[in-house]
Each structure stands twice: as C-alpha cells, then as structure tokens.
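Could you have a look at this structure, given as structure tokens, before my questions?
Note that this complex is displayed minus one protein chain, with the remaining chains in position.
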Amino acid sequence: MTLHEIASILECAGIGSQIEISGMNTLRDACEGEISFLSDSKYEKDLATTQASAVILPKAKSSLLPSGVVAIESDEPYLMVAKLSQYFAKPIRSSDAAPVVGEGSVVYPTAHLENGSKIGVNCTIMSGVYIGAEVVIGDNVILYPNVTIYRDCSIGNNVMIHAGTVIGSDGFGYAHTKMGEHVKLYQNGNVIIEDDVEIGANTTVDCAVFGSTIIKRGSKIDNLIQIGHNCIVGEHSIMVAQSGLAGSTTLGRNVVMGGQSATAGHLSIAPFTTLAARSGVTKSITLKGVYSGFPLMEHKLWLKMQAKLAKILES
Amino acid sequence: MTLHEIASILECAGIGSQIEISGMNTLRDACEGEISFLSDSKYEKDLATTQASAVILPKAKSSLLPSGVVAIESDEPYLMVAKLSQYFAKPIRSSDAAPVVGEGSVVYPTAHLENGSKIGVNCTIMSGVYIGAEVVIGDNVILYPNVTIYRDCSIGNNVMIHAGTVIGSDGFGYAHTKMGEHVKLYQNGNVIIEDDVEIGANTTVDCAVFGSTIIKRGSKIDNLIQIGHNCIVGEHSIMVAQSGLAGSTTLGRNVVMGGQSATAGHLSIAPFTTLAARSGVTKSITLKGVYSGFPLMEHKLWLKMQAKLAKILES
Partner (left out) sequence: MTLHEIASILECAGIGSQIEISGMNTLRDACEGEISFLSDSKYEKDLATTQASAVILPKAKSSLLPSGVVAIESDEPYLMVAKLSQYFAKPIRSSDAAPVVGEGSVVYPTAHLENGSKIGVNCTIMSGVYIGAEVVIGDNVILYPNVTIYRDCSIGNNVMIHAGTVIGSDGFGYAHTKMGEHVKLYQNGNVIIEDDVEIGANTTVDCAVFGSTIIKRGSKIDNLIQIGHNCIVGEHSIMVAQSGLAGSTTLGRNVVMGGQSATAGHLSIAPFTTLAARSGVTKSITLKGVYSGFPLMEHKLWLKMQAKLAKILES
C-alpha cells in the first residue's frame, strides 16, 4: 500500500508520496518502509531517531521528525492507527508450506496444523489442538486437548500447556471515536514462550500489539489466568489460579503472584517479589518484598491494618 | 403434553384439563398454550394480563388470574417450575435441514455444524468450533478455534469471537428442595450478539432462562469474563478481563467495567458509567460516574477512604 493510499484511507489531504508501506510498528522498532505513530507523549523522545518512513502524529510534533520521514498529521493519531491497522492485519493463513512435524512427535487426527507451522521432536499434540500459521514449537512439548496457538507464536522446549488454554489471542486494544465507538487496533505481534514453562488449563495469553508477549524460562502459570498483550513474565515466576496481568506489565524473575491477584497495566514488578492472594497492584514495585491488599501495601502493614480495623469494629 | 399430564407430574390433584401445553414462559411473555408461574411477588402485577393457559402459583394468588386461565396451586411454585422444565427442555438436535453456509465462508473440517444452523457470507469458522441447532450467524464473522455456540443463539455481522469462548451455555438456575437438593431449571432462552461485537478468549455467556441474554452492538468483551443469564450489555460497552455480571443485570450503553470487577444480579447500571478494576456492585447505579471499591462508592470517595485508612494505619 502506498503512503498516498494510506493518506486517502485516513482522509488526510495533500500526501502524494508513492512510497510503498509494508507494515506498522512502534517508533522505536519501525524499519524503512513501515509507518509508525505518536499517540502518547512519553514516546516523543523516539521521534528523532525513528527509522519509519512515515509517522502519524499531531501537527505540533511534526517538526521533531528526522528529515525524509513523512508526517501524517492528525488530532487523533491513535484512532488513525486503529483504522489503518486492519489493512495490515495478518491473514489467518499465509503459507503454502505444509506443516513440519519432527521425529517421534504424535499429532492426534483432530488437531489442526496450519501451513507454515513447525513442530519439533518428541512432541504430543493432542486432539482438538489448533496450531496457527508460522508457529514454531520446540522439542518435548505437550499440548493437551483443545489448546489453541494463534499464528506467529513461538513455544520453546519442554513446555507443557494444559487443556483449553489459548496462546496468542488478540490483545484488548481499541481507539475510541468521539461518538463513543471502539475501533479495533489489530494486534500485530506474537507470544513467545521460552523453555521449561508449564501453563495450566483455560488460561489466556494475548499476543502483543507490536513485538512480543513473553513468558520466560521456567515460569509456571496455573489455570484461568489472564496475561495481557506485551506483558513479560520473568524467569521462574509463578502465577497462581485466576490471577491476571493487564497489558504491558513486566514481572522480574521469581515473582510469585497469589490466587486472584492482579496488576494494572504498564507496571514493572521487582524480581523476587511476592504478591499475596487477592492483592491488587496499581504502581510499579521497585523493592522486592511481600505485598498484600488493594490498594497494595507491605504485607506486614496489611496485617497491622487488619488489626486496626478489628479494633474499630469492636469500638 | 396436556395440563392433566403436567398436573400429574407435579402431583397436583384435581386438574383434568386436556389443554395441550407447548412450552413454559414468564407471565409477561407467555402465549396461549404455554404455562407460566408466579414465584416472586414482584411479578404479581403481571397475573391479571397474562396470556398463559395455566399458571403455577400459591393458592392465595389464584383469584388474581384472569378467568379461563387454569391455576395450578403450589406452596413451592419455583420448585414445580424446575421439575417441569426438563420436560420442555429443547433437544440438542432438532432439525433435519442441513446447515447453510454463505458464499465465501470457510468452515474448517473439524468444525461441527448442527442441522438447522445458518452461516452468512465471508465467515471463517475455525477448527473445533461447534455451532448448535438453529444458530444464525451473520456475515464477516470470525469464530476462532474451539468456540462453542449453543443452540438457538444468534450472532450478528462483523463479530469476532476468540478461541475457547462459550456462548449460550446453561444459566445457573436451580430450585431448592427442603432437603437441600437442587433441581435444575432447564434454560429455555438464547444469546443474541449484535453487530460489531468482539469477544475475547475463554469467556462464557450464558443463555437466558426465558427470552435472551443480549450483547448489544459494538460492545467489546475481553478474556475470561462471565456474563450470566438474561444480562443485557449495552451498545459500545467494554468489559475488561476476568470481570463478571451475575444474572439479569443490565448495562447501559458505553459502560466500562475494569478488570476483575463484577456486579450482583438484577441490577441496572446507568449509561456511560465507569467501574474501576476490582469494583463490586451490589446496587443499581442511576447516575453515571466513576465508581470503585467493594462496597462500591464514587471513585473520589474511595480515594478519600484510602487516605483516611492510611492515616489510621500511621496512628
């Protein structure tokens, strides 16, 4: 699609450039031939060094772009990105290459492997499993029945994923019109699950909007857990049943999240932090420790708070 | 089934009527040939105008029925309704008509379409999807792998439902005997999903006991969400991951429910209301605003409360 065509879709006049645009990306990760955007001022610093061929951004910021980068000016850049995203959405099927299955691997007859997928050796792909296009699966992996892996995801070695779990479903991202309608930001990225990870049943891990959601080596994820787009779960972390991570949150290594605990989005949790069951995290944690409650506090303060409240109750 | 046979099942003596009864319904929606019931005094006002042919109700209320409507008197009308409901439960399969699939639609080989289902044009019905009897699906719909749509549900145009989600499973409704046993009230209704709705992965939307659970146009529902029977989700509403609606609650348009938030049943939430993450709603909301906490309060009061509690903690 040419920039001129993109400008037409976005109803931005005066852009005649016939540069061919092959994809969308963040300011930091965009390459030549890609279009990017500025919708949050905290990424303004990335404007000067972006390799994107064009950037959708507010008029007032155009001057910050390197010369040669085309500015597509808009008061609503995020909405423009969302509208454009469907044109770059990857199709469900995109390859003619038959799936490759390594030696010693068992694929049940009702599993569905899309073209372009690759499965390592000694894997077990059970009934009803779906493996999307361009998915790469390592060795000694067990996917229990009815697991779904969306396209482009990558699964390491010695990974076990229990029944009904969904890896790589679309992150929950929308731009909003002035009329209160929601325009889907098609999710472009994938999920990477590293070696020695185990994921329980009916858990959901969303793909990244751009780039990757990552579950690092040795992490153990229980049942019915939500991991939002662009999260990073550190090595050897543990998430107990029904806990959740909102988008773009990063757990350091060996973080423990108790049952039904959750974090807001865009947070960073220090390595070796323990979050008690039901705790709710709304700010980043820089100091490892044991935390409880909602709002979150150090666990020992939470216990003190409960004692104070008990006293109030008696009064 | 005749009224006489019904009376025998319910062990109510003295009803010889051979009127043929074809179904059960609420007092308000029942037609001639249907049986209804009064189990909650708030519906007493509907007795006088019901079109039902028979009504199960406490003896003291019989006189409120229009003449010609047969009263089946019981001290436990709800238990009677539950016992009767299995006789009117719809079978899983009920049609000889082969499924109809519109032009340009792709149905994966391991998807299962029951007879009597209809799929519009340009749909993608992926592997492991189940589409029940009499289900109607619009155009440009994507059902990702292992989605289940129970019988009689209706899906609009441009709807996307992610992997593992279940639409139309039985609502959670039981009558209780004096011995503490639970008798299933077979769920008779369906789910209607309007145009432009997106639903995430491993979410569950229960069918209505009578009538419809409705997800209105443009709503966006995230992963691992529970929507109970007979709920109505207003246009352009947003529900974030792991939130839940108990039965018969209605959200107005553009309601936003944060992650892990929930409402009790039989509530009404004003349009344009925002419920913060983790908030718990036990009363209807008539004034739009931002609300937090459990018990729920205006968000600014919740912040004030946290400040007061912090002071108590320091004291």
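Order of writing sets the chain letters: A and B. Residues in each chain are counted from 1.
In this section, a residue touches a chain if its C-beta (ideal position, glycine included) is under 8 Å from a C-beta of that chain, and two chains touch if they have at least 3 such contacts.
A quick note: this is a predicted structure, and the numbers were derived from the prediction, not measured.
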Among A:G128, A:G189 or A:G247, the residue in touch with the chain that has been omitted = A:G128
Touch with the omitted chain, as defined above, among A:I21, A:I35, A:L84 or A:V240 | A:V240
Absent-chain contact - pick from A:A163, A:M257, A:V281 or A:M297 | A:A163
Among the options B:L224, B:V240, B:V256 or B:A276, which residue touches the chain absent from this view?
-> B:L224
Candidate in contact with the missing chain, chosen from B:E5, B:D29, B:E73 or B:D170 = B:D170
Chain B positions in touch with the non-displayed chain are 92, 110, 112, 128, 130, 146, 148, 150, 164, 166, 169-170, 172, 174, 180-182, 184, 202-204, 206, 224, 226, 228, 242, 244, 246, 260, 262, 264, 280, 294-295, 301, 304-305, 308, 312
On chain A, the omitted chain is touched by residues 108-110, 124, 126-128, 142, 144-146, 160, 162-164, 198, 200-202, 218, 220, 222-224, 236, 238, 240-242, 253-254, 259-260, 272, 277-278, 306, 309, 312-313, 315
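FYI, only the chains that are shown with their structure count from here on.
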Between chain A and chain B, centroid-to-centroid distance (C-alpha), Å = 31
